[in-house]
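The structure's right below; bear with me while I get my questions together.
Every protein chain except one is present and positioned as in the full complex.
Entry: subunit A
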Amino acid sequence: MAGPVKDREAFQRLNFLYQAAHCVLAQDPENQALARFYCHTERTIAKRLVLRRDPSVKRTLCRGCSSLLVPGLTCTQRQRRHRGQRWTVQTCLTCRRSQRFLNDPGHVLWGDRPEAQLGSQAEE
C-alpha cells in the first residue's frame, strides 16, 4: 500500500493535536475545556477524512464528550468482575459515560499479531 501524502499530513496534524491537549492539561490540571476542544477537533478531522486510529489512542478519548481521559484526573478506572471475567471500567467524569474493556491475562494483544506486523512492515 502506498503512503498517500495527504494522509500523512493529516496524521501529523492529529498527532500534534493530541500532544497539544496533553501539554495543555499538564500545564493546568483544572481547566479541561481547551483539551476537550482539541480532542473534539481531532475527532472531527478523523471522521471527515476517515482515518484509522490505534485502539490505545482511542481509549484515552471519551466518546461522548470527547475529552481527554487521564485516569485519576478526568476519569475513574475500576476493576470489576462480571460473569467470571475481569473487566476494566473507565468512567468519564464530565459526561459520566463508561467504557468497559476485557482484561484477560491469556489474551494476545491484537496489535502484535503477525498480520498486523506484516502490514506495517510492508508500508515501511
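A few points about this structure:
What we mean here is this: contacts are C-beta pairs under 8 Å (C-beta built on N, C-alpha and C of every residue); 3 or more make two chains touch, one makes a residue touch a chain; residues count from 1.
Basically, contacts and distances are computed from a predicted model.
Candidate names were "Ribonuclease P protein subunit p29", "Ral transcription factor IIA subunit 1 like", "Transporter" or "Ribosome biogenesis protein WDR12", and the UniProt protein name of the unshown chain is "Ribonuclease P protein subunit p29". Against the chain not shown here, subunit A presents residues 6, 9-10, 12-13, 16-17, 19-20, 23-24, 27-28, 31, 33-34, 36-38, 40-41, 44-45, 48-49, 63-65, 93-97.
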